[in-house]
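The other protein chains are all here in position, but one chain of the complex has been omitted.
Labels run A, B and C following the written order; every chain starts at residue 1.
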Amino acid sequence: MRIEEGSFVLIVGDGVRSVIRVSRGSKISTIRGVVNADEIIGLEYGSVVRTNLGYELTVLRPMITDILLERGERITQVIYPKDAAQIIVTAGIGPGSRVGEAGVGSGFMTALLAYYVRPNGKVYGYDKREDAIRIARKNLELLGLLEWVELRVGDVVNEGFMERDLDAVILDMGDPWNAIPNATEALRPDGTLVIYVPTVNQVLKVLGALRDNGYVDVKMVDVMIREWKTEPNEVRPQTWINAHTGYLILSRKCARSVKLTK
Amino acid sequence: MRIEEGSFVLIVGDGVRSVIRVSRGSKISTIRGVVNADEIIGLEYGSVVRTNLGYELTVLRPMITDILLERGERITQVIYPKDAAQIIVTAGIGPGSRVGEAGVGSGFMTALLAYYVRPNGKVYGYDKREDAIRIARKNLELLGLLEWVELRVGDVVNEGFMERDLDAVILDMGDPWNAIPNATEALRPDGTLVIYVPTVNQVLKVLGALRDNGYVDVKMVDVMIREWKTEPNEVRPQTWINAHTGYLILSRKCARSVKLTK
Amino acid sequence: MRIEEGSFVLIVGDGVRSVIRVSRGSKISTIRGVVNADEIIGLEYGSVVRTNLGYELTVLRPMITDILLERGERITQVIYPKDAAQIIVTAGIGPGSRVGEAGVGSGFMTALLAYYVRPNGKVYGYDKREDAIRIARKNLELLGLLEWVELRVGDVVNEGFMERDLDAVILDMGDPWNAIPNATEALRPDGTLVIYVPTVNQVLKVLGALRDNGYVDVKMVDVMIREWKTEPNEVRPQTWINAHTGYLILSRKCARSVKLTK
Partner (left out) sequence: MRIEEGSFVLIVGDGVRSVIRVSRGSKISTIRGVVNADEIIGLEYGSVVRTNLGYELTVLRPMITDILLERGERITQVIYPKDAAQIIVTAGIGPGSRVGEAGVGSGFMTALLAYYVRPNGKVYGYDKREDAIRIARKNLELLGLLEWVELRVGDVVNEGFMERDLDAVILDMGDPWNAIPNATEALRPDGTLVIYVPTVNQVLKVLGALRDNGYVDVKMVDVMIREWKTEPNEVRPQTWINAHTGYLILSRKCARSVKLTK
């Protein structure tokens, strides 16, 4: 596969790691020198190019997480890829899934969800803030994933979700306990509710609300990923890591949930 | 969606959590009493049933990780869901991906990969042991995922992969460094090589071999997941956790890799 | 230093690791065979002995944590050595310190405290349960540390501590927030209050009570220790670890604490 004008590339090597959108005539600056974009266009992904300072860098197709983390516009803290990965796999979100999400924020989680529900699933993303929806739309377009997403300005606590029979609903908001009854309405009879909160104060409120709303199979985890230095002669964990993002709480709606919330 | 004869169900409640295949006329025994399978058939997923001892249990559609962990036949230690999740998302494996895997073992990782490459991708799974391939096939059939997998008895160190231009190759074997040249042949020019090893002795050999084979963007992580007790009045992490499964090493092939391995 | 009748020894080697009290005429059974206690008496610590099955084992002086964990009588869950170590060093408890403790439980923490406040400090240990005090006394005698401890049957919530001007007070009990006013009375004007609780529900109550009682420099940590397999050819973290014992909350009394609690 060859690199085209307008594509994203991931350039790596000698301490360089960045995502660039290739545009004809432009120069790509790195800490190891400059590469002309024109030299890159038409090359196969995986090719090695030389900077004006003589360093060799490799040009790769980026993952969507690379693009999002380096190029995506943000308005809020995002659900980190490490947590998104656990949510997606543990909740069984995959090709064909229909997923609700609130709030959408900058659309990072939305993008990953869209990537995984393709080609026949759909993500329904809500946010109260118009600017969040606008930025999320931009980020999803950047990634070519907007086709699998419906974005809606809306308040799921007070107005609820327009969809029914969703496989999963993901709540990433300050007061998710208030959104549980409406999420219950939107879920399929045994759908999965995923709640992401950073503090233990919120955890206690969420767990109480899940019990009160009849949810079952409640699981909570926190995910720690330790990144390592990979220089073969000095292999060790990185000193500083992001050791806490949020708690992931997964649970299942059941017949009893519906009764309790009416 | 209604429960049919032959489906898997996940039964939960009051300390019960098990995956059962529903067959007409059988009895389902739990630590909270017995339920007749016939009472379950025809119900909607998410329904609540009562055991002969009067406990209420909920019947859910299980995730494939639930089915694998509780019902899958095993011959080997498996890549855990927590690690599989990171591999899949970090390597960008999704709908349409073409992925090589060696060894297949009991087929747990293979099954998750198959689930995520649907409907238009494919997993090519190798194992030297005929019994592994036989058990993996059985597990994949159990899950209805065999359609997206080619299983092959074969030695990737000595004979290599039959495929070319794969998006990713996953090596889960004792001496993955010996399989790197053949994995390089099978990968697309900027394909992702994922290596999973439990000891730091192996880590040092892998990192040296990746450097020698010209791989770039080498990343290594270990994933720790802390499970929590979710009883609202006594919220705390579980005391005992599985704190180490293996190290995940992801890297990218590039033009230089090919040269070095010829 | 030579092994005497009645001493504790730690016998290690080939998978054996146990603490034994040497008594003349007895036989020491291990999974690698039997050693006569008489052969050990008079040897230097560090000597190698041979079992009747031909295995070589080494006889070492045990640490007090070895003795406690293997020989101490227990009635309750104990503060683990990993947590005790952090408490002692972070609170600056050392030779000469005067420390209050409630509840004493089996006396494990008490013993470590006594070891570190020697030769001129003192530990004042309270427990409501007479049997706890009895077992703690037995454990402290076993270790020769009773000289540095005053044990008292007493309820620190309702009756308080008899001591004043303590350097530190350690609360390891179900409702430590109720004991804070009395701990404040017992502490020196800038003394350190250490609270150990397992659940986040308790954490929230403790943190609120510390604020209400005017405590400053409040720090909270949880300690995870990963043990490794140390066989040189297969170095890796142990699979299963005790990943949660309790939260350690350290804070300092100040002039404001006193005012608020009167």
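Convention: a residue touches a chain if its C-beta (ideal position, glycine included) is under 8 Å from a C-beta of that chain, and two chains touch if they have at least 3 such contacts.
Computed from a predicted structure; not experimentally measured.
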item	value
Candidates C:27, C:50, C:164 or C:211 - the one touching the absent chain	C:211
Contact with the hidden chain (one of C:6, C:46, C:144 or C:174)	C:46
Residues from chain B at the interface with the omitted partner, ascending	200-201, 203-204
Contact footprint on chain C, counting only the chain that is left out	1, 10, 12-13, 17, 44-48, 56, 58-61, 63-65, 81-82, 84-86, 88-92, 94-96, 112, 115-116, 118-120, 188-191, 200, 203-204, 207-208, 211, 216-228, 230-232, 235, 247, 249, 252-256
On chain A, residues whose C-beta touches the chain left out of the figure	198-201, 226, 233-245
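Here is the rule we go by: only the chains that are shown with their structure count from here on.
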item	value
Separation of mean Cα positions, chain B and chain A [Å, integer]	21
Chain A-chain C separation of Cα centroids, rounded to whole Å	45
Set of chain B residues in contact with two or more other chains	200, 226, 235
